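As you look at this complex, bear in mind that one protein chain is not there, while each of the others sits in place.
Every chain is named by a letter (A, B and C) in the order it is written, and numbering of its residues begins at 1.
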Amino acid sequence: MITLSQILAWISQLDAVYTENKAYLTELDSAIGDADHGINMARGFSAARKALEESPPADIGAALKAVSMTLIKTVGGASGPLYGTVFLKASVTCMGQETIDEEGLERLFSEGFRGVQQRGKAQVGDKTMIDAWDPAVTALKEARSSGGGVAAMLQAAAAAAEAGRDATVPLVARKGRASYLGERSKGHQDPGATSTALLFAAARDTLS
Amino acid sequence: MITLSQILAWISQLDAVYTENKAYLTELDSAIGDADHGINMARGFSAARKALEESPPADIGAALKAVSMTLIKTVGGASGPLYGTVFLKASVTCMGQETIDEEGLERLFSEGFRGVQQRGKAQVGDKTMIDAWDPAVTALKEARSSGGGVAAMLQAAAAAAEAGRDATVPLVARKGRASYLGERSKGHQDPGATSTALLFAAARDTLS
Amino acid sequence: MKKLINSPDDVVQESLRGMEAAHADILKVNYDPAYIVRADAPVKNKVGVISGGGSGHEPMHGGFVGRGMLDAACPGAVFTSPTPDQMEEATKAVSSGQGVLHIVKNYTGDVLNFETAADLCQAEGIEVEAVVVDDDVAVKDSLYTAGRRGVGTTVLMEKIVGAAAERGMSLKEVADLARKVNAQGRSMGMALTSCTVPSAGKPTFELGEGEIELGIGIHGEPGRERTALKTARELVDYMGEAIFSDLPYKSGDDVIVMVNGMGGTPLIELYLLYAELERVAKARGITIKRRLVGNYITSLEMQGFSITALKCDDQMVQLWDDPVHTAGLRWGV
Partner (left out) sequence: MKKLINSPDDVVQESLRGMEAAHADILKVNYDPAYIVRADAPVKNKVGVISGGGSGHEPMHGGFVGRGMLDAACPGAVFTSPTPDQMEEATKAVSSGQGVLHIVKNYTGDVLNFETAADLCQAEGIEVEAVVVDDDVAVKDSLYTAGRRGVGTTVLMEKIVGAAAERGMSLKEVADLARKVNAQGRSMGMALTSCTVPSAGKPTFELGEGEIELGIGIHGEPGRERTALKTARELVDYMGEAIFSDLPYKSGDDVIVMVNGMGGTPLIELYLLYAELERVAKARGITIKRRLVGNYITSLEMQGFSITALKCDDQMVQLWDDPVHTAGLRWGV
């Protein structure tokens, strides 16, 4: 069972993690983008945490919805609408719920993933955050179908997201700003896939 | 006896010397001015040499007049009118003459010096080209009055100009662009005094 | 990092304050959400024209707000697309019932955020048309990329389409004209030096003493290739060829061009580059009818320049000549 306070801890943790990795993510974005991904993520999640503190949400759905709205309003760039969509679609799966179980956890992440996929129209292999999302959600589902609990699911998802992140290095980008680089995007790790891996790692550490 | 062709050789030599010292003079001007003195001098004397080649002057006065006009038209900055005045006033002393003797040489340089002094209104010690001109002309006169010939006169003038140039280093500038620096102009050699020392050195090497 | 700022987080907001104070006759600034709007907005019986994008490209877009050009502009964080709430509020502020055109540069972030904003506006009963600018010939346009970037043509579009709206054309006419401008406009840029995003604190990329980046984007995104320094003549030959052969522009064509500084390029160099561009156009039988030479769509303090060419007809030239009164462009008033 995941509780509302765990969800709040997750968002707090994301604020801390993105603030800590601000320079690192921005550095990655310098190489194949416009040097703002870390700044964008840190701005968004610190605003999200503040929003949740200022008007504490009644349930998990409301919390995720508030995060979504804050990200959409404060992040901008590609990652704002993309992560905003993740949390918006996720929130719909658990409106009014104060806890979620394994099934709810799977729905939360798979709906979030479906949202970002539809919104950004990227495929696996395009060198975007999708390269971390896709294996993470697959691993999460597999862990559950082979009888794992929340901890096992998130453990598997986080590991898969990290592997997906690493797999972006040799790819040629076909979506987002990095795609302008063509062949020159090879050899660089995608910033969005990196922030997605951090998102799953924080989920593992706070929701298990 | 100094001949017209020696005068022409002097100007040629000045072209070569300023071209060779372009970076050096500009470097000095970077420290306490606007980084163009070498460029200005090289531009001016290469134009002067060309002008003399294109319309060969009939006599020394005409040659110096042509140099003056060319400097005034091509150098710009402070050094253009100042060196232009030197050659203009010098030319007046030897109009129509195909040769000049010791007395003529003294008049040439002392009139040139008087001109630049009046034009720029700088005193010895103001950290300008005057600090090289003044001792050089004094030494030239002294050499002659103690019976020296052209070679001795120019030898003494060149040495004195160099000493005057070196003496600018500790001075605080009170004229020209360097004066804006106040105390911070201390410790730097004046570019104009340096180009004047080069002018006398070239005279020694070509007119003796 | 050396910048004339107080703190990286406050740059955009504090700059907006200065802009508002300096141009009170032309524009007003709303701070939360942030947008710059014509002092006399909404203008009755006129299609609204708005644009927006990351900050750091000044005068674009805020400097093009005013009579005959944009009704509003939404500034994002530096190099980061603004957010839908800004665009929604700006759209409402300029809407007088004739619909509103959104001029969007083709970056994933800008496109996604403007899409959301358009949805929000339409839900409130405001008709919105969005036109995406994608004119940068430096990057490949294919199904397998995010498409071409939107750069210099945006400036020319904002002028021409702004004049069309001012003349009272309908939303559909204005949007069609904007699409035509986009279809006929091409750009390419290059950089001698990087820019530094204030909150990043260090240059986005490093170029060696003899190196340049050809085909740079306006956010410091790398372009076609990193290569050795070239002369102005070689650069304009190369970039002119890339642009003029892309549409392609033909002998006999008329164009409006822009030689644009990236922010740190002295004007003396921009004029020199313009002379080269005149030469290249003439050699191809292309006539430059109008031109801009200056800093119009910049990348903070980057040194470099871009060329934009827009194949134009008489209507476009007339709209170009129409009065404009903005902080960044002003004539006829």
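Quick notes on this structure:
One rule holds in what follows: a residue touches a chain if its C-beta (ideal position, glycine included) is under 8 Å from a C-beta of that chain, and two chains touch if they have at least 3 such contacts.
Bear in mind that the values here come from a model prediction, so they are computed numbers and not experimental data.
One chain is not depicted; across the entire complex it touches B, C. Touch with the chain omitted from the figure is made, among B:35, B:92 or B:152, by B:35.
Which of C:112, C:300 or C:316 touches the hidden chain is settled by the complete complex: it is C:300. The set of chain C residues touching the chain not shown comprises 2-7, 11-12, 14-19, 21-22, 55-56, 58-59, 63, 78, 192-193, 209-210, 212, 229, 231-233, 235, 263-276, 278, 291, 293, 295, 298, 300-301, 303-305, 330-331, 333. Across the interface with the omitted chain, chain B contributes residues 23, 26, 30, 32-36, 39-40, 43, 72-82, 119-120, 173-177, 179-182, 184.
Heads up, the rule we're going with is that only the chains that are shown with their structure count from here on.
Common neighbours of chain A and chain C under the contact rule above are absent. When chain centres are defined as mean Cα coordinates, B lies farthest from chain C.
Centre-to-centre, using mean CA coordinates, chain A is 74 Å away from chain B. In this assembly, the C-alpha centroid of chain B lies 54 Å from the C-alpha centroid of chain C.
Among all residues of chain C, none touch two or more other chains.
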